[in-house]
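Every protein chain except one is present and positioned as in the full complex.
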Amino acid sequence: MKYDKLTMSAGPAEIHPRVSKAAAEPILYHYDPAFKQLHHGVEEKLKKLFLTSNDIIIMQGEAILGLEAAAFSCIRPGDTCLNLVTGVFGKWFEDFIHMYGGKVVEIRKDYNSSITPEEVRSAFEKNPDIKLMSVVHSETPSGTINPINELCPIAKEYGAITLVDSVSGVAGSEVRTDEWGIDICITGPQKCIGAMPGLSLMAVSPDAWQRIAASNPARNTFLSMLDWKEKWLTHGAFPYTPSVSLIYALNAALDMIFEEGLEAVWKRHGDCARACRAGLKAMGLSLWPESEFIATDCCTAFKIPEAIESASFIEHLRETYGVVISPGYGELNGALLRIGHMGHTAKPMPVMTALTFVGKALRDRGFPAKIGDGLEAALSELY
Amino acid sequence: MKYDKLTMSAGPAEIHPRVSKAAAEPILYHYDPAFKQLHHGVEEKLKKLFLTSNDIIIMQGEAILGLEAAAFSCIRPGDTCLNLVTGVFGKWFEDFIHMYGGKVVEIRKDYNSSITPEEVRSAFEKNPDIKLMSVVHSETPSGTINPINELCPIAKEYGAITLVDSVSGVAGSEVRTDEWGIDICITGPQKCIGAMPGLSLMAVSPDAWQRIAASNPARNTFLSMLDWKEKWLTHGAFPYTPSVSLIYALNAALDMIFEEGLEAVWKRHGDCARACRAGLKAMGLSLWPESEFIATDCCTAFKIPEAIESASFIEHLRETYGVVISPGYGELNGALLRIGHMGHTAKPMPVMTALTFVGKALRDRGFPAKIGDGLEAALSELY
Amino acid sequence: MKYDKLTMSAGPAEIHPRVSKAAAEPILYHYDPAFKQLHHGVEEKLKKLFLTSNDIIIMQGEAILGLEAAAFSCIRPGDTCLNLVTGVFGKWFEDFIHMYGGKVVEIRKDYNSSITPEEVRSAFEKNPDIKLMSVVHSETPSGTINPINELCPIAKEYGAITLVDSVSGVAGSEVRTDEWGIDICITGPQKCIGAMPGLSLMAVSPDAWQRIAASNPARNTFLSMLDWKEKWLTHGAFPYTPSVSLIYALNAALDMIFEEGLEAVWKRHGDCARACRAGLKAMGLSLWPESEFIATDCCTAFKIPEAIESASFIEHLRETYGVVISPGYGELNGALLRIGHMGHTAKPMPVMTALTFVGKALRDRGFPAKIGDGLEAALSELY
Partner (left out) sequence: MKYDKLTMSAGPAEIHPRVSKAAAEPILYHYDPAFKQLHHGVEEKLKKLFLTSNDIIIMQGEAILGLEAAAFSCIRPGDTCLNLVTGVFGKWFEDFIHMYGGKVVEIRKDYNSSITPEEVRSAFEKNPDIKLMSVVHSETPSGTINPINELCPIAKEYGAITLVDSVSGVAGSEVRTDEWGIDICITGPQKCIGAMPGLSLMAVSPDAWQRIAASNPARNTFLSMLDWKEKWLTHGAFPYTPSVSLIYALNAALDMIFEEGLEAVWKRHGDCARACRAGLKAMGLSLWPESEFIATDCCTAFKIPEAIESASFIEHLRETYGVVISPGYGELNGALLRIGHMGHTAKPMPVMTALTFVGKALRDRGFPAKIGDGLEAALSELY
């Protein structure tokens, strides 16, 4: 949050100066004991964040890498995989299932809704050979969530490995990896954690490692999760040079989360999301998700008013007022707009600022946004 | 270079505060026009660095990713690949050739020597079906270079694609991508460029793209070079969220290179390497490379004196004097030590400091290092 | 402007990260040619800021030092000095006049009003022996300005030296030192310039130097303006070690002003001040100055609503919402509150944020602030 620019996109999110400054600390040789110790410390902090006692690995690429690596590592040709689709990212994962030889069983819902436990149970009943269930927790492009706390236990009941893409969920919403039976939980530093993009943060259960070992995927490839286990976790040797500075930043962001308190961080995201929704509604806008109950806490998706063109609106908002938000992604482009509130932008000041100027820019384009009402409504939710 | 710590490892190298501070600039949304423009600017600067008019792609993972991606993209099952081996990294690449179905023709020399043009020509004469030649330009673990200016033209003469791992070569030594016929030239930001680890910087020739297109490798995978061409270079869409902060740092480091002048940067690395070698020799140590003519400019490898144990020596040097250097890597561990001089550590102050304290630590361990003589000899080479 | 704290006090103001980072640049020896060149560069930029060709001196202490130094340097015992008083700082200067032996002729108006040209002319007519006229341009504690463009020429007409305290005026409002006949113009870096407190920035005319020379004040004292002229301006020797880092920050802040354009910076302060006043009025509050025509551009003073206690309100606003504003100063404490908008806080985002949370905090304390209306009104003035 500078004086004339505020990035409230759907991610990567703006980060706190303390986190950015951490990235600027002097580069350590990755085999300097000081760096190895720092790396292990980050792993321990991630366990606390994921609420897990599972292994943590940090792959060097944003979460798309982690997702592909999970598919590469877990799926044997012919494996049946249940994939839940409520948005663009859910659908995308099927590419990886196909690429690594799996057969897809899909539950697909409209991109403004979410999957129910009954639907998952029914799929398992019909397909008892499902080996893996993949689900996006917080579907950023749709602004929605899936109830992974209910869905994953069902999959575990049927003996499947659960793979959760919680890239924009972890830190912004409650995620209890072990309690909920998540075998591979993937998140990214650049959303609610409030650090820099470029890493896949993964919690991997013994069940998952067992399956991967049985799959016996290739080693010595950038896609290998096993390299991290066999080289780094077991022998203290990095598979390749890690992103030293990004690890520094992640470490600082995690420290800030635990200083504030994890539950407080969740609550802050929830409050800001509710305020953002209330503000937009009071201005006269319509939310994208079919129900606020399934709205994600990391960003708010709302329908583009008639007659406003997405790209030029976003450019106007940025050029004139300095506020950056995101358009719809993929097939949702043109249908909705998204205001991110993640990490340190999930705070009253940036949320109120974003609403103020989004309202003003909409009015400039002919939509009669009731800005004052919107800001009053948002304030009411925040305090 | 702080007041009590100096990292002169074989990389990642310490970076200039101006570069670190660039990484701490506020995170931009990757589709903010300001970021897209910055990214394109970095590509243009990399063309100047590689001395190429080829396409530039920046993959999100350190150069091991770029190398694997090149193998993944270029090699069809059954392709004969000539691989030149003068060190650990040269040998490593064969894993990728095998993984993606290639047949290896290997020229292997001792790890303190280099490949000659005659050896390459002879290999092509014997194996006229070689489709790709892979070579490490600056073999950091061995402290040596291969004469890619002579080797690549021979490969091109025989119609092969040339793949050069110049991770620790580019910016530290003369590399003329187009003039020397390098089809895929790969470097990393974390060595002589003086930026942060976490990226593969690649210059890709039309011949390489043509071969890749003919190979028709899978798209939508983290290993895909084509995704970068087809999505980003052609349509302005990132295949995934890029490492925004690392791009900032790279941009700043490239600016510093061109402000100083590329040839001046090469010269500075050469001068510091020569001084480091002269200093060590005058102290009574022996260099690892069989001839100084093939010593790389990015780091100096020297033989561990009898009776000194590598790991504990390195720890003593670090703990007592704050200087961090690298042990031998892989099978060379225990045989040699390496002082890096890359990016902004390739300057007189850090080089003299490293020599001073390496000498002192050696003497502590019983080796009668002639420190004064060594420093005098180094100074003589620097000025 | 961080994510949960915004300081909109009456100064020192928050500064731009670019300015703070400049202060963190490595300390130079003050006689390093690089520092001397930088210092002279800052003097040249200050000439552009003051719109003057007079000498610039930078004394090491906030503007109270500059004001005392001016009194020390210019006033001989028995000199008649016309002092204009419309607020706390105007009154304060009389202490210095008395301390250095001057006789005070005072024009005093209520602290919510300003001095007229007629009043000044009349004072000169009645006191033809006035040697010096002192006036506060922007009286921060009152939130008002005096029309120095009209007042100073009158004093010059009568042969007096003019001394203008424009600590919170320069950079926020039009100040034309030479055109308006200001002999000693004093400002501070910590208000509208947007740099750090700790310096007195002074433009000194030939007439002022002549008078000072005639007064022949002591040299070699921290209060001496002549030391700066005779040692630094004439011989390049600093009277004492300057505040190297504060000069760096000032330099960066001045660069930012000229990159934006001085007139644009003035306009921005004016726009933000008008918006702040409109917002407060629309919320139901009353401004302190008797007329908006004399409201200063650097901060907005408004009356404390009945039944709200100043100190505890300010603490509530800070603790609960993270916004810091200023109470009344000196004898105005308890009567008014002040929202600063100076330097980079004189921008729409901080102004809208301050209004939002000041409104909310007032409502918490029982004042029925019409927040929505206030924000709408402020927006209307900004765009």
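In order of appearance the chains are A, B and C, and numbering begins at 1 in each one.
The rule is simple: a residue touches a chain if its C-beta (ideal position, glycine included) is under 8 Å from a C-beta of that chain, and two chains touch if they have at least 3 such contacts.
Everything numeric here is computed off the predicted structure, so don't read it as measured data.
Chemist: Of the residues listed, B:V85, B:V120, B:A171 or B:I371, which one is in contact with the missing chain?
Modeler: B:I371
Chemist: For the chain that's not shown, point to the residue among C:V42, C:A160, C:L226 or C:A249 touching it.
Modeler: Considering all chains, including the one not shown, the answer is C:A249.
Chemist: Name every residue on subunit B in touch with the hidden partner chain.
Modeler: So the residues of subunit B touching the unseen chain are 1-4, 6, 16-17, 320-322, 344-345, 347-350, 352-353, 356-357, 360, 371-373, 375-376, 379, 383.
Chemist: Since one chain has been left out of the picture, which residues of subunit C touch it in the full complex?
Modeler: On the side of subunit C, residues 2, 5, 7, 9, 11-15, 17, 20-21, 23-33, 60-62, 64-65, 68-69, 95, 99, 188, 190, 196-198, 218, 220-223, 239-246, 249, 315, 318, 324, 326 touch the unshown chain.
In this section, only the chains that are shown with their structure count from here on.
Chemist: Would you identify the chain whose Cα-based centre sits farthest away from the centre of subunit A?
Modeler: C
Chemist: Please tell me the distance, in whole Å, between the geometric centres of subunit A and subunit B computed from their C-alpha atoms.
Modeler: 34
Chemist: Take the average of all CA coordinates in subunit A, do the same for subunit C, and state the distance between these two points in whole angstrom.
Modeler: 48
Chemist: Hey, how far is the Cα centre of subunit B from the one of subunit C, in Å?
Modeler: 55
Chemist: At which residue positions does subunit B touch at least two other chains?
Modeler: Within subunit B, the residues that touch at least two other chains are 21.
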